[in-house]
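Quick one: the structure is below, questions incoming.
Only one protein chain is missing from this complex, and each of the others stays in its spot.
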Amino acid sequence: MTMVDPELQPTLLPTLGGETYVDPSYFVREQDRIFEQMWFCAIRSDDIVEPGNFRTVQIGRESVLISRNRKGGVTAFFNICRHRGATLCTEASGTVRRNFQCPYHAWTYDLDGKLIAAPNLIDMPMIDRVEYGLRKVHVREWLGYVWVCVAEDAPSFEDTVQGDVRERLGGVGAIDSYDMDSLALGRRIVYDVKANWKLIVENFMECYHCATIHPELTEVLPEFADGMAAQTYVGHGAEFGSDIAGFTVDGSHGFDALDGVSEDRDRRYYAITVRPTVFVNLVPDHVIIHRMFPMAVDRTVVECDWLYAPGVVADPTNAATMDKSVELFHRVNEQDFEACERCQPAMSSRMYRDGGVLVPAEHHIRVFHDWVGSRVAGPAQ
Amino acid sequence: MTMVDPELQPTLLPTLGGETYVDPSYFVREQDRIFEQMWFCAIRSDDIVEPGNFRTVQIGRESVLISRNRKGGVTAFFNICRHRGATLCTEASGTVRRNFQCPYHAWTYDLDGKLIAAPNLIDMPMIDRVEYGLRKVHVREWLGYVWVCVAEDAPSFEDTVQGDVRERLGGVGAIDSYDMDSLALGRRIVYDVKANWKLIVENFMECYHCATIHPELTEVLPEFADGMAAQTYVGHGAEFGSDIAGFTVDGSHGFDALDGVSEDRDRRYYAITVRPTVFVNLVPDHVIIHRMFPMAVDRTVVECDWLYAPGVVADPTNAATMDKSVELFHRVNEQDFEACERCQPAMSSRMYRDGGVLVPAEHHIRVFHDWVGSRVAGPAQ
Partner (left out) sequence: MTMVDPELQPTLLPTLGGETYVDPSYFVREQDRIFEQMWFCAIRSDDIVEPGNFRTVQIGRESVLISRNRKGGVTAFFNICRHRGATLCTEASGTVRRNFQCPYHAWTYDLDGKLIAAPNLIDMPMIDRVEYGLRKVHVREWLGYVWVCVAEDAPSFEDTVQGDVRERLGGVGAIDSYDMDSLALGRRIVYDVKANWKLIVENFMECYHCATIHPELTEVLPEFADGMAAQTYVGHGAEFGSDIAGFTVDGSHGFDALDGVSEDRDRRYYAITVRPTVFVNLVPDHVIIHRMFPMAVDRTVVECDWLYAPGVVADPTNAATMDKSVELFHRVNEQDFEACERCQPAMSSRMYRDGGVLVPAEHHIRVFHDWVGSRVAGPAQ
């Protein structure tokens, strides 16, 4: 297979200017126009199994309370009491019996957010129990994750989240075959990266750096050594090297392929960027999900989940193999995030005021840059 | 006694918008138009007993040097040398023999602030010793405390500080009967609260939260369980429960009532908010004073003094009783400040852009909000 693409123009394209990576006010606009207006992959559905289980997640500048109601449905609310603004739940996760009670003045909400009790409430007929219920956040489950949108009006989930998957894979059906809803969490590693979130996206989108910093990955996926990302071509998955038995740190066999994975995908790696903050990595025997939480203009927390068939996770004899399986992309993550942190300081240089350059193998990053620019120039909420 | 007030309108009033609690530039305006223009309760008069004793206090953005001169009077100056701006005294407290000497170029000021010596001063006739003396700060003693005002022109002490007491108690005479000048410091606890100062004021002004977070206090003052603050009605003091012997953490007897306290006040708690930063709590056998030092938009240091008759403080056999006496409001403080810290994060939410709501029992907080708003909209210095 040759990776030379006749359509790649032999030109250099400019990147975004350095200011967009270091200016706190630009980040505020990104919070307002991107993270707080789009669908955000918040938690795994499995994180809240029983009614009353809850998680709190920071999305943009908002704390969101996600829980499961009596009927087993997932709900999401701004984590703020409607009375005087106390934070309802300060823990990252927990369980309530049947309602959320504000610890300040005891305003009490049921699991669907309705105001059901408060001191002297009976004397205050002007308090409508629905109008003064918890403010709802749009919520949707897909791929085994809970996606939320804190905007007043959520964009179409089909056009945005699923649109990014469709554009990359050539259709949503391809991802369905991995049946992610049914997978179990094998490992979660959280990285605290001192770099702007866009540097992390750009890094994930191109493979021009692979030969330089990813020796283990290019061993498994030899075509990556040529610098072409799996994301350059619609529907393309990078093929395992001929002597590679599995997607593990030493190329040894991992686990059996997931049930729905067809033969033509059986020795391939697929990568998808779901804007703004999710990366999906598909290999035959597991799926790796990155979720970014941009905390500041120069700091991004990344949660990375390794998902396997439930039987694989349940069986303790799989521990050593899973270690090798996880170790491959854990190393890739560390290599990538170090590179991103190395770029962050230069973003404030006068020399980078107009940005750097994208070589042909990176040209598709320009689409991401244009998209960021047009979102940030768009209307505030 | 019934706490239902026919005049309380069954409506919800809006609070201040969230931005006023998190925007650093709003805080700068508060520093300029409130803390640095009004009387500020700085230290206890007893903190500086002898001539040359001094204390330095941060008021708004200014360091103020408060000391006692040769005649025994209290003086207050900007803590800055007039020559090149060195801080005169960097310690929180201390004693000088007869003057303040700048440690940089040895400009020397007497205890009344007059410039009395400097290298080559005799050769510099253009330096007027009064004009280049320390810049004076307005100073006043009342209730055993030194109050200072760093503004060019101080507002009327009678209209502002004493006005707040009069409005609350129905007259200044009521507070005089506690003869606070003569009391001694039994305990001082300093709290570092990660919340905007206005959240602390609002919390002190209402008792709608008492039933939820103050079990010990509502045990002593049962009417607080109904949610009506002592501050709702002019002149009202909350009555001790019938089985309560004193204002202590377990309701046991504290100390004998202060000499001037009349019989009708003998089993009552009075609370007064003296804007912008002082709370006065009167109970029969002691007085509790809170002084806030707003350090940043999201941080406030609170110094709380427990004052008793000098004989009570001097007698070591009172230690156990004083512990119980102090413990009651110390717990109240901790409960309150935790609640304030819980509100601070939500102040930056889009959901709190227009604030929350005040129930009827909190309507008087609206007066405080209106006052803050009009001060901040007022002229800069």
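Couple of notes before you dig in:
A and B are the chain letters, set down in written order, and residue numbers restart from 1 in every chain.
In the analysis below, a contact is a pair of C-beta atoms (placed from the backbone, for glycine too) under 8 Å apart; a residue touches a chain by one contact, two chains touch by 3 or more.
Everything numeric here is computed off the predicted structure, so don't read it as measured data.
The residue from A:G227, A:G254 or A:P276 that touches the chain not shown here is A:G227. Of the candidate positions B:E50, B:D123 or B:E263, contact with the hidden chain is made by B:D123.
Touching the chain that is not shown, out of B:P10, B:P103, B:P310 or B:G373: B:P103 (per the contact rule at the top). Residues of chain B that touch the chain left out of the display are 36, 61-63, 78-87, 90, 103-106, 119-120, 123-127, 132, 135, 150, 381. Within the complete assembly, residues 4, 10-12, 15, 18, 202, 208-209, 211-213, 227, 339, 342-343, 345-352, 355-361 of chain A touch the chain that is not shown.
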